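To start, the structure itself, in structure tokens.
What you see is the complex with one protein chain gone and the rest in place.
When the chains are written out, they are named A and B in that same order, and each has its own residue count from 1.
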Amino acid sequence: MSQDQLTPMASEPILEIRDLKTHFMLDTGTVRAVDGIDLTISRGKTLGVIGESGCGKSVTAHSILRLIPSPPGQIVNGQILLYRQGEVIDITRLQPKEATIRQIRGADIGMIFQEPMTSFGPLHTIGNQIGETILTHQQAESAQSAREQVIELLRQVGIPNPEQRVDAYPHEFSGGMRQRAMIAMAISCSPMLLIADEPTTSLDVTIEAQILDLLVGLQEQTGMAIMLISHNLAVVSEMADDIAVMYLGKRVELGSADAIFDNPLHPYTQGLWRSIPRVDGPLDKLIPIPGAVPSPRDRPTGCVFASRCDRFIEGTCDEPRLVPTFEVEPDHFVACYLYD
Amino acid sequence: MTALIIRRIILIIPLLFIISIISFIIILLPPGSYVETYVENLERTGFLMDESQIKAIYKQYGLDRPAVVQYILWMSNFLLKGEMGRSFIYQKPVTEVIMERLPMSMAVTLISLAVTWLLAVPIGIYSALRQYSIGDYVATIIGFVGLALPNFLLALALTYLVFAKTGHAVTGLFSIEYKDAPWTVDKLFDLLGNIWLPILVIASAGTASLIRILRATLLDEKNKQYVTTARAKGLPEHKLILKYPVRVAINPLISTIGWTLPLIVSGEIIVSQTLGLETLGPVLLSAAMGEDMFLVGSIVMILSSLTVIGTLISDILLAWIDPRIRFDKVSI
Partner (left out) sequence: MSTASKPTFLTALSEHYIRWKRERSQRLQERLYYASQRELVWHAFKKHRLALVALIILTVLYTVSIGADFFAPFSPLNRFQNFNDAPPTRIHLITREGKLSWPFVYQTVRVRNTETFKYEYRENTTHRHIIRLLVKTEPYKLLKVIPIQHKFFGLSDRHVPLLLFGSDRLGRDVFSRILFAGRISLFIGFGGVMVTFILGSILGGISGYYGGLVDEIIQRIIEVLISVPNIPIWIALSAALPRDWGTIKIYFAITLILAVRGWTGLARVVRGRIISLREEEFALAAKAAGAGDWRIIFTHLLPAFISYLIVHITLAIPGMILGETALSFLGLGIKPPAVSWGTLLQDAQDITVLANYPWLLIPSLFVVLTILMFNFVGDGLRDAADPYASR
């Protein structure tokens, strides 16, 4: 696994998210998609972010690159600190269209999206679209050398016949191939952080395994950090060093992958674990979490998980205040009154 | 690509065939045979034909034979010799009458098509990118009015306005002094001074709907995943918008040539009549008024065929710039 190869300087942070709040101001009311998130990503490490759909994982990722459509989306609070060659940039302070954020996009932080089928523009070749990243960030002198780099990248991500495929159009690629090409594009400028937003969700299981292997391999080669967003516990637990569990715009639990896996603290995390089959557990004990995720518009006023929690404490969990975060064991945090 | 072009051309042949049949039916439609009208008209002008001359005409067009034979004669004359019959109001072969006016008709049509695009594309892009801005609303309103305002009314209103403001009457493509003059630089400038109004009017018909289509597609496209991907690459906003969603949104526009072209040809006829342009429009009208049916049918056939061929060219153009169609072996 990746953590075995890591150097001692691995705990050096490259991205810190502090109390991030990204809200969407809609006609029908404000949707607090991300509501006070703290995360840290360290050099060369993999941070898994896990949660059901609508919990704000993707919005967090999009906030990092300032890709939130505005209006209606807006970062209303918090900092996103990028540590880059000795300087610290607060991404939330940047204008979403100015040069600094554009230098960060693609060059310092690469991103892979969920939908490989629609991630490429249909009218330009794969090579053109990958090479464009390289040329935009001046990582190649000419279109010709960019093209050679693209071929090399395609080879690196395991696309057969890259010399020919570089001139292919997206519709000539299968979903798995497109996701490989997408990864090639994201790593083309050797970013120090790769954000993978549900990279394998729309792929079938064998392709999923190949893509994950590819990501692990690339991380070993390049030493880049990965922020892996998924709703799939298996994917995250296999790859991540640390795991953050999100629910309704809140980070409810954070800890090392082992800690989250072996000793889940938050009732939500425990519920997630109970609801998936485990190789080492009895097969008949799959217990779904009762109820459904409430709409972000009418979230509970106290603990966001209160409405579905089986260990709900009357008079505490429904108190309309922020649930404090407790460090239950070293580097293992949970936002739950049970650990008060 | 070549296979696609060939398949397209093969597909167009039945269309042209049906058009020629419709045109010929138009020729045969009016009560009374062509020769009767022809002779009648000649007699009215004091020219008496003798029996042998009349017989010669009958023979030339096979008018004493069944309609199918007449059609075959008419078509083979056209295809082999470029002859389409004789116009009795112009006292000339139909081909000659048409060829005199056709270049100007085509020029006006093509320039109008170009102007339609030059107007619609930037406005449509602006409208979509600045959705709900004042400019967007203005474009929408103008678009709606443009949709409701028939060509010839716009022509009338604009000529009236120009005349009322400047005293210059825009009638015809050339001022009187240049009408029959040989081509000179001055004549060209005179043409440019007169042609903008009809062009603008004819272009107005397609522009409104083109703006609406482009705006809708672009609004749809600009929120697609691939635009976010391009943004995440660090491309400058204007560059990525032009390269990705705009390119994608332009493509369906090219396929609208299939119906903007007929619209423009129609508009060209009616505007030409209103503004007295020396194109096929007024000829078609006077021929229709005088029941000069060979001329009417032939003009209908030429205009329709050219429109269909124009659509074919736009299809090929679309395939050429859109790889999805170019490589698709199934759906086209």
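We adopt the following convention: a residue touches a chain if its C-beta (ideal position, glycine included) is under 8 Å from a C-beta of that chain, and two chains touch if they have at least 3 such contacts.
These figures come from a predicted structure and were not determined experimentally.
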Touched by the hidden chain, restricted to displayed chains: B
Touching residue (missing chain; options B:Ile10, B:Leu80 or B:Ala148): B:Ala148
Residues belonging to chain B that touch the chain removed from view: 14-15, 18-19, 22, 26, 29-31, 144-145, 147-153, 156-157, 159-160, 163-164, 169, 171, 258-259, 261-263, 265-267, 269-270, 273-274, 284-285, 287-289, 291, 293, 296-297, 299-300, 303-304, 307-308, 311
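One rule holds in what follows: only the chains that are shown with their structure count from here on.
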Separation of chain A from chain B, taking each centre as the mean of its C-alpha atoms, in whole Å: 55
Residues on chain A engaged by chain B in the complex (per definition of touch): 62, 65, 67, 69, 97, 102-107, 110-111, 113, 115, 118-124, 129, 132-133, 136-137, 169, 171-172, 182, 185
Footprint of chain A on chain B - complex, ascending: 223-237, 243-244, 247-248, 251, 321-324, 327
